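Missing here: one protein chain of the complex. Every other protein chain is in place.
Moving on to chain A:
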Amino acid sequence: MATEGLLDGARQLKIHGANGKHSPNVANGKANGVKLVRKNGLSPGVRNGMATDVHSKGKEKIRSKESFEEVPLYTAVMTYMGFYLLVVLGYLNQFLFAPPVAKEKNRKGYVPLYNRFEQFYSRYVYRRIRDCWNRPICSVPGAEVVLKDRITNDYGWTFEYTGLEKKCLNLGSYNYLGFAEASGPCAEESIESIKKYACSLCSTRHELGTSPIHLELEETTARFLGVEAAITFGMGFATNALNLPCILSPGCLVISDEKNHASLILGLRLSGATIRVFKHNNMKDLEKVLRNAVVQGQPKTHVPWKKILIVAEGVYSMEGSIVHLPEVIALKKKYKAYLFLDEAHSVGAMGPRGRGVVDYFGVNPHDVDVLMGTFTKSFGSAGGYIAGSKELVDYFRVNSHAACYASSMSPPVAQQIITSMRIIMGEDGTHEGQKRVMQLARNTRYFRRRLHQMGVIIYGNEDSPVVPLLVYMFSKIGAVVRTLVSKKIAAVGVGFPATPLMEGRIRFCLSAAHTKEQLDNVLDILEDIAERLGLKYSQLPRYKGVIQYEDEIE
């Protein structure tokens, strides 16, 4: 089992505050460069180290704060103890009582289908807090969301719907710019597009699945991102899984951030290229891996690599961190590597104009070789895109697995993206889009600063709308999510195996649709929960003054 040798290997954590201007919530002088060493979580190979390494020595741009505070030793010990206890009780439970689950019929003599530990884990550990996930909703996932009430009478084995509904403030959906709306221009134009193009073309892009709306979407996307061309696909996950393999082959090297999304990992695995992992957002480690790769060439033969591709995400959805894009671009240029940037969570949500991390750092979009992103989040739709030079996009048009074999995007889904993108660009003649981008930035800073002042540990960059609040213990994930829902707040809990065993967390996704009053309400409730459940783990100095909600951002 994976928990062997749990306390092996030291993990380094550095907390950097690059410049104090944007960070009133931490006494910067002290936090700056503080180096904390702590014991590692599980499987050092997979998740060893997670240092944030901001190379900004007060030069060039003001870099906002990114922090990964270490866990107090006592909490670490208690987290493991708690987990072991759950496992021991689980085995006892399994030994004493037959699980009330469906058994396989008519498959006598077949090799068992499932891994035993996997099954044990999902039945006896995960089940205890199973009610915190897959909760059905029955409304638009806007600033508020209506949850379908369900109860369990058998400790999580089965659920029953009570027929009641509960309206909650929505901090769980990826509705960053608040475009998940059942009325307004996006909804109206999408409805029009159903009348014009129907729901589906029942064909692939190579065959008869291209309609003018797809061409318009691709043209709009390219204009939005400031690049030559773009190609779009019907599913964000498939955009990574089906397109990465066509630019890579055996003999190519991929250098991938350890926190990359499952779709990227699947795409890389399908490509047959060699994969090396660098520590999350750690530029020193990236350079080390890059340099070593170019100098050493392929293992054994030392033949030079055909090409090297760096794969990173804009905003990491579980860590709340932002890629150090200028440094990555500098390294990529120095070592002649290519860069694939997945902007699933950042496009629309980051940057003064909402064009993603490229806009946030003010770098030239042409410096990123492959810009990838999804439309599920900020645009309130579905699907994904790949954008870049015309040559690159033409290559994908011809060779992409998704363009050749998967159905083309549904027209109303495409229209939602076009309309919301135009609003963000201000092409609708209003400042609505700009207002939303600013509102999200404001909400993000305010919420993160207030949480920090509260004394809880939050991960990531202070400009990232993804806010992971560390609760560490498995049982606390359940306790916090349940308490929040009882107080009419919908948030997401994430635990092992999606995160390392040590790092159970609650994730809040902020939205431009949230008002200050709504956030204040959440913060008051969180304050109460943090006090009662003991979540105030932070040992960093806290800001004592009153945190202002910024009215205007120039």
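What we mean here is this: contacts are C-beta pairs under 8 Å (C-beta built on N, C-alpha and C of every residue); 3 or more make two chains touch, one makes a residue touch a chain; residues count from 1.
In this text, contacts and distances are computed from a predicted model.
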Chain not present in the shown complex, as UniProt names it (candidates "Ubiquitin-like modifier-activating enzyme 5", "Ribosomal protein S5 domain 2-type protein", "Origin recognition complex subunit 3" or "Serine palmitoyltransferase 1"): "Serine palmitoyltransferase 1"
Residue touching the undisplayed chain, where the options are A:224, A:278 or A:305: A:305
Touching the absent chain when the full complex is considered, from A:407, A:434, A:483 or A:521: A:407
Touching the absent chain when the full complex is considered, from A:242, A:273, A:470 or A:522: A:242
Contact residue for the chain not shown (choose from A:392, A:424 or A:535): A:392
Given A:129, A:180 or A:222, the one touching the chain that is not displayed: A:180
Missing-chain contacts mapped onto chain A: 101-107, 109-111, 113-114, 122, 126, 133-142, 145, 147-148, 170, 172-175, 179-183, 186-187, 190-191, 194-212, 215, 234-238, 241-242, 246-247, 261-263, 266, 269-270, 291, 294-296, 304-309, 334-338, 369-370, 374-377, 379-382, 391-392, 394-399, 401-407, 410, 412-413, 416, 490, 492
